[in-house]
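The complex is shown incomplete by one protein chain, all other protein chains being positioned as in the whole.
For clarity, chains are labelled A, B and C in written order, and residue numbers in each chain start from 1.
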Amino acid sequence: MSCKTRCPRGNAPGLIIMALRSLSQDLGYFTESEKGRQQLALKRTVGHWMITYGYCLYLEGVGTSMHPEQGPVWDWIQDNWRDVFKKMGANYQGDGPGILRRIPEEAMDEIREIFKVTGGMKRFENIEKFSKKKAKELNMKLDDGIENEYFQHIYKTNNGSHTR
Amino acid sequence: MDKFGFTISEGRQIDYESNDRRIAEYIFDREPSFRLCIECGGCSATCTTGNFTDFSLRELNILIKRGENEQVREKLKKCMLCGKCNLVCPRGVNTRNIVVLAKKAFQKSDEYAI
Amino acid sequence: MILAGKKAVWKDYQKEIAEDKYYYVRSCVRQNFFPGSETAFLKIMREELDKDVYENPCHTSCTGICYHSDIVPVETTMTVVARQFALMTEAGYENLMPSCITSFGLYTEILDTWHHFPEIEEKVRRQLKKATGREFKKPKNLAHASDVIFKFRKEIGAKAKYKLINKETGKPLKVVDHIGCHYAKMFPSKGVGGAEYPYVLTGMIEEWGGQIIDYPERRHCCGFGFRQYLVQANRGFSVACSKEKFESMRPFKPDMIITNCPGCPMFLDRWQYVINEMEGKRYGQNGEGIPVFTYEEVAGLVLGYDPWELGLQMHQTDCEPVLNKIGIDYSPEDKYNLDISPSYSKKHNLINV
Partner (left out) sequence: MGKHVVVIGGGVAGLEVAGQLSKVGIQVSLIEKDSKTGGNLNKWYKLFPDRRKSSEVKEYLNGITANDGINLMTNTSIEMFNRHRDHFSIITSGGRELIADAIIVATGFDLFKSARKEEYGYGIYDNVITSADLEEMFSRGEISLINNTIPEKIGIIHCVGSRDEKVGNFYCSKLCCVTAVKQAIEIREFLPESKVFCFYMDMRMGGVFYEELYREAQEQWGVSFIRGKVSEVSETIDNQLLIKVEDTLAGRPLKMKFDLLVLMAGMEMSEGGRKIAGIGGLRTGENRFFAANDNHFGSNISNIEGVFYAGTCTAPMNITETISHARAAVIEVIDYLKDSN
């Protein structure tokens, strides 16, 4: 969002891009581009964690296979997740306040209800629907989760022509 | 690319200080009118090659001044030297001669020879 | 560099920060990568500064990362944020204090949008009512957690056991401050010191004895960019941003980096590891990396907390160079010791969680 600070005519190009991306997902055009197809990767990671746990990131079990750049210390954290977080004063999956607490089910119901009422769920369904259509077109397997061919393809492919 | 699944992207910034501007100096010395260019695009508008390829004489002039020699060397090859651009230039720059001189300049240094 | 010029700019951006009675909302990134920082933050606020900080267990993420990844429509985010306000109103608090910079930017942006388009606020009120039956009042004061630590930097400095000073040379540590993009870049008046020369971290460092470095790429983004990192194919762009910063700060020989956003310390820390692995390049002095800290970690160190309770062992780039320069007495052999029995912490008579 550095563009907003600089525009002498008061525009925010970043917001325009966000509006266009929203539109392209609602209309299903996003699967036509390499970057657009990646929306499924986001929906099935941060999107999934949000409506399941109430956190955008819920990283126990998300190791260096998907994120090798996190480095060896992250492997140690993953291997000792509960003890590390207890040492850090977390209330991991516990009731009441605290770090990475378990958010009560009725709170999560409210969140999911908000997603339904405001079109959040609709967009998730859109992303899945058009991705499945594109996967069939590219005849790549796409079933749930992240281990399938289409997901790994969009997660890893970069045609290298983006920085002329 | 191997271990982490990506390569570090290169910046697209023109680093003015580290570019080599001998080609530009060579042209400025032999075609002073080159200084008059106001990058208005009249030449590239009328340019025949520009109509069929991504060649733009206006952009080429700028890349020469900035010392982006790699790109200049590639783009130079597309110019047919027909000289239509000279007729259009509102500042009377001998644009055709700039391309001729640039080609000559590149021939001189073996490292850049076309 | 003429410091008076910067001081004049800082004077223009005085920001109102609540005195007490804060409603704390946690950060997804900080909870996953720097849990020790949030624990230390609450310990400083409640025990050192004896402030009332309330945390409602039913509060959730503000959906910031999903919103900025464009997978969640803006109205969904606005309604979730409205629910956060509702929980705050219900708990009887008015001073919202987010721990995450992206949240702070999002709350600011939403309040500003509602200010200019009241009809959107009305629509969100209806949607929240329909979805959850809740009502809400807008926060009277919105300040980021780093604003609050900035506000009480003198009180913390007064209790300091250590200063950010090199023990041998007696000279102040040279510190690079990195401010999260969503802190002031979208709304300069909402950041202490404005968007060009933010003062929120500089104020802390000056108060605790360090010296701030102004290097050309200071304002450059750390590279998180949400989609640029979350999807492996784009990470080359993300690491390139941090690399741009490291190349630019290297000549200034910084001793450490301090940040106020939860994402930046993780990236500035991990990308040093990746660049070294891929290009064999180190940006610190004598072959080390540049240690990266959250402002809570720095406050904790200054107050004498045990580095391993602060969570410094969770960093990929070793922080020991700074601990040794300041002269903090810590036990290197306990770095990966996960024992939290009282005897362990009594041995260090420091923070016991």
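Convention: contacts are C-beta pairs under 8 Å (C-beta built on N, C-alpha and C of every residue); 3 or more make two chains touch, one makes a residue touch a chain.
All of these numbers come straight from a predicted model, not from anything done at the bench.
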Neighbouring displayed chains - absent chain, whole complex: A, B, C
Hidden partner chain, touching residue among C:133, C:216 or C:332: C:216
Option from B:27, B:47, B:63 or B:76 whose C-beta touches the chain left out: B:63
Listed residues C:118, C:133 or C:251, member touching the removed chain: C:251
Residue, one of A:6, A:82, A:133 or A:156, that touches the chain absent here: A:6
Absent chain, residues of chain B that touch it: 11-17, 28, 32, 35-36, 38-39, 58-59, 62-63, 65-66, 68, 91
Chain A, residues in touch with the chain not shown (by the definition above): 5-10
Hidden partner interface residues of chain C, rising order: 1-2, 4-6, 8-9, 194, 196-197, 214-219, 251-252
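By definition in this document, only the chains that are shown with their structure count from here on.
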Between the pairs A-B and B-C, the one where more C-beta pairs touch: B-C
CA centroid of chain A to CA centroid of chain C, Å: 22
Inter-centroid spacing, chain B versus chain A (mean Cα positions, whole Å): 44
Inter-chain centre distance, chain B versus chain C - centres from mean C-alpha coordinates, in Å: 47
Residues of chain B touching at least two other chains: 3-6, 9-10
Two or more partner chains touched - positions in chain C: 232-237, 239, 274
Contact set on chain A toward chain B in their complex: 68-69, 156, 158, 163-164
Residues of chain A touching chain C in the complex: 1-2, 4-5, 12, 18, 21-22, 25, 34-35, 38-39, 41-43, 45-47, 50, 54-59, 66-67, 69-74, 76-77, 80, 83-90, 95-101, 103-104, 106-108, 110-111, 113-120, 123-124, 127, 154-158, 162-163
Contact set on chain C toward chain A in their complex: 26, 28-29, 31-32, 35-36, 38-39, 55-61, 63-66, 68-76, 78-80, 83, 105, 127-128, 130-132, 134, 181-182, 185-186, 188, 195, 219, 221, 227, 230-237, 239, 270-271, 273-274, 308-309, 311, 313-316, 336, 338, 340, 353
